[in-house]
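On to chain A.
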Amino acid sequence: MAERVFMKGCEAIAEAGVRAGCRFFAGYPITPQNEIPEYFARRMPEVGGVFVQGESEVASVNMLYGAAATGTPAMSSSSSCGISLYSEGVSYCASARLPVVYVNVQRGGPGIGAIQPAQQDYLQATKASGNGGFRMIVLAPATVQECVDMVYEAFELAQRDNNPVLVLTDGVIGTMMEPVVLPPMKTDEDIKAMKAKFADKACTGHEPCKQHFCFPGSVGTGQEIANKEAEKMYATWDKDVRVEKYLTDDAEIIFAAYGISARISRAVVKQLRAEGIKAGMIRPITVSPFPYEAFSSLDFNQVKGILDVEMSIPAQMRWDIDHAVQGRCPINECRRSGGQLLTNEQVLEGARQLIKEVL
Partner candidate 1 sequence: MAEKKVYEKTLGVMPDVISGFCPGCMHGTVHKLVGEVVQELGMLDKLVRVEGVGCCGLGQQFVSHDVIIAAHGRACAVATGVKRCSPESLVYTYQGDGDLASIGLDETVSAANRGENFTVIFINNGIYGMTGGQMAPTTLIGMKATTAPFGRKVEEHGYPMHVCELLSQLKTPQFLVRTAVDTPQNVIKTRKYIKQAFQNQIDGKGFSLVEVVTSCPTNWGYTAKEALTFLREKMFEEFPLGVYRDKDKEEA
Partner candidate 2 sequence: MAKGRVEIATEFCKSCEYCVISCPKNCLAVGEKVNSKGYPYVVSANPEDCIGCAMCAQICPESAIEVWRQ
């Protein structure tokens, strides 16, 4: 029987990490994700894992880098301005091809911004999480259950590609409680197998002159070779694109939203449907790789307009939608930011405005 429990988003994220085999966590306090490190601090001793409260985000992500270099399944979490400080370490992990998982529980920005929920790190998360033009798979959960499933899967993806994986959520989902089914606990054997898979790269000490290296870069022409290798790996991600199409078959008005905004949009779509308006929603589940095809393949004779719903001013996912739609239908925006939550009424109002303009 699957285990069904009532859990807070952040704690569920942490428990999913433990169950996925995470045996090293380093992090630094920052709202609204403090329950993740706090949970690991309690939980790691029970499973023989390591929890370290880093002296900073910079130190924490570099501890993660060191842990991953030994082949230990490792994860970390932070929020927005803390994630900015992760840029260095994540870029190093990407360059050295280390499998790490990290979570961004987004808050308002830029700068210290606001501790309340937001979706203002979209472009940073999906396009440039550090220097050097590396890419990552970025998963965007809209429920606590998805947080659990995605963190669990993030470890598999990270280990498959030897690349960082980011779970991009927000302060609403991180702090709300929902019933979840927890995934099975990886056994010590499973974790041993994970480490064994990385054994040919792990830096834990080897016979002289048979040494292993963890190089986040290279001299001479080596770096370009590494860049091309990474590009080859990114090119395999078409199969990893995930998107939810909700009532889009006959839709004339399409909502585009991810994470918490998608939950609000879903309620509004239902309300409009009840009024006889053909509304639907495209919800990117992987925001990187982005489901461009879901938008570009729309029948624009049928679809009259798109409403991009984001908790970010200026809008950010809009760039990706524009890229897919190429001006074939009007795109309106419905936005809040800086820690202000979107309400059903605001999204409904945004939809009515779009309907007035295009239908």
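How were these candidates chosen? In short, all candidates are chains of the complex that A comes from, given by their letters.
Going forward, a residue touches a chain if its C-beta (ideal position, glycine included) is under 8 Å from a C-beta of that chain, and two chains touch if they have at least 3 such contacts; residues count from 1.
Keep in mind that this is a model prediction, so the values were computed, not measured.
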item: From 1 or 2, the one in contact with chain A within this complex; value: 1
item: Footprint of candidate 1 on chain A - complex, ascending; value: 23-24, 26, 50, 52, 54-56, 58-60, 62-70, 72, 74, 88-89, 92, 96, 203-209, 211-217
